[in-house]
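First up is the structure itself, then whatever we jot down about it.
For this depiction, one protein chain was excluded, whereas all remaining protein chains were kept in their positions.
Right after this comes chain A.
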Amino acid sequence: MAAQRIGLRLSIGLSLLAAASSAVAYDGTKCKEPGACWEPKPGYPARVAGSKYDPKHDPKEVAKQELAHKAMDERNEKRWKHFQETGVWKYDVK
């Protein structure tokens, strides 16, 4: 009898827990401010830095795209200037 009751109580407890966690699970509707409605999922960190999910991005790698844009823009500008000055388009800027 006692064991059965404990089992029953346990299963009620678990189902309440499941209901509670789905009620707080990230559904996109609870916003900190307009346009910012992200929440961590139950059991997941609000910040990944320092957690086991830290992406540990290398700042040098992350900066490379910006450098690529700058270099392309400079070469394109040279091409355009050469075109303005000579009326001839030259792709090779070397």
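Assume contacts are C-beta pairs under 8 Å (C-beta built on N, C-alpha and C of every residue); 3 or more make two chains touch, one makes a residue touch a chain; residues count from 1.
Quick note on the criterion: contacts and distances are computed from a predicted model.
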Listed names "Ferredoxin-like protein", "Quinol:cytochrome c oxidoreductase monoheme cytochrome subunit", "Methanol dehydrogenase large subunit (MxaF1)" or "Electron transfer flavoprotein beta subunit", with the criterion being the UniProt name of the chain not displayed: "Methanol dehydrogenase large subunit (MxaF1)"
Residues of chain A in contact with the chain not shown: 22, 25-29, 31, 33-38, 40-41, 44-49, 53, 55-59, 61-66, 68-69, 71-73, 75-77, 79-80, 83-84, 89, 91
